[in-house]
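Now for chain A:
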Amino acid sequence: MTGATTSMTLGSHFTYFITIFLMVAGLFIVISRPNLIKKLIGLGIFQTSVYLLYIAPAKLIGGTAPILSNAFTVYSNPLPHVLILTAIVVGVATLALGLALVVRIREAYDTIEEDDILARDSNAEDNGNAT
Partner candidate 1 sequence: MLTPEQAILASMAVPLTGAILISLAGRLPNLREAITLVTAAVLLTVVSTLLPLVMAGGRPSLVLFSLLPGLDIAFAVEPLGMLFALIASGLWIVNSLYSIGYMRGNQEAHQTRFFVCFALALAATMGIAFSGNLLTLFIFYEVLTLSTYPLVTHHGTEKARDGGRVYLGLLLSTSTVLLLPALVFIWHVAGTTDFTVGGILADKLKPGELALLLGLCVFGIGKAALMPFHRWLPAAMVAPTPVSALLHAVAVVKAGVFSVVKVMVYVFGVDTLATAGASNWLVLVAGFTIIAASVVALTADNLKRRLAYSTISQLSYVTMAAALLAPLSLVGAVLHIAAHAVGKITLFFAAGAIYTAAHKTEVSQLDGIGRRMPWTLGAFAIAALSMIGLPPTAGFISKWYMVSGAMASQHWLAVTVIVLSTLLNAGYFLPIVYRAFFVAPPADGHDHPHGEAPLPMVIALTATAAGTVLLFFFPDVPLALARQLINP
Partner candidate 2 sequence: MKNDLILRVIAKLLIPFILLFALYVQFHGDFGPGGGFQAGVILAAAVIFYALIYGLADARKVVPEPLVESMMAIGVLIYAGVGVAGLLLGGNYLDYFVLDPNPVRGQHRGIFWVEVGVATTVSGVMLKIFYMFADRGKVDEE
């Protein structure tokens, strides 16, 4: 689409760098943090990078909002926006569900640290009252 028309310079592709930074940072948080909330934050950052990946190329320099008018001929691509609106909703739902689960996990385990939860479960198994 747009980016491909210009030459490969750092400047013209800066959105991709941001995208990739967010992507990797988010994924890293998910993997490295034992705190369940922080994991969800990481997941959020990771998903945000996708929004950027879609939206950034859709913007044409000099293009306007895609509402027909005689004054303009160059429009930004509206489709990615619609897609990402959907993706955001999905992200919100995921986050809400994740947080709800964390709340209930905290009620059941009294902790939101992954290691503690695993430790408590294995203890319960040892005592034979797992189920």
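Candidates were picked such that all candidates are chains of the complex that A comes from, given by their letters.
Here, contacts are C-beta pairs under 8 Å (C-beta built on N, C-alpha and C of every residue); 3 or more make two chains touch, one makes a residue touch a chain; residues count from 1.
Please read these numbers as outputs of a predicted model, since none were measured by experiment.
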Open item on the list: Sticking to the defined contact criterion, which numbered candidate from 1 or 2 is in contact with chain A in this complex?
Closed with: 2
Task: Residue ranges of chain A touching candidate 2 (in the complex, touch as defined) - done: 65, 67, 85, 89, 93, 96, 99-100, 103, 107
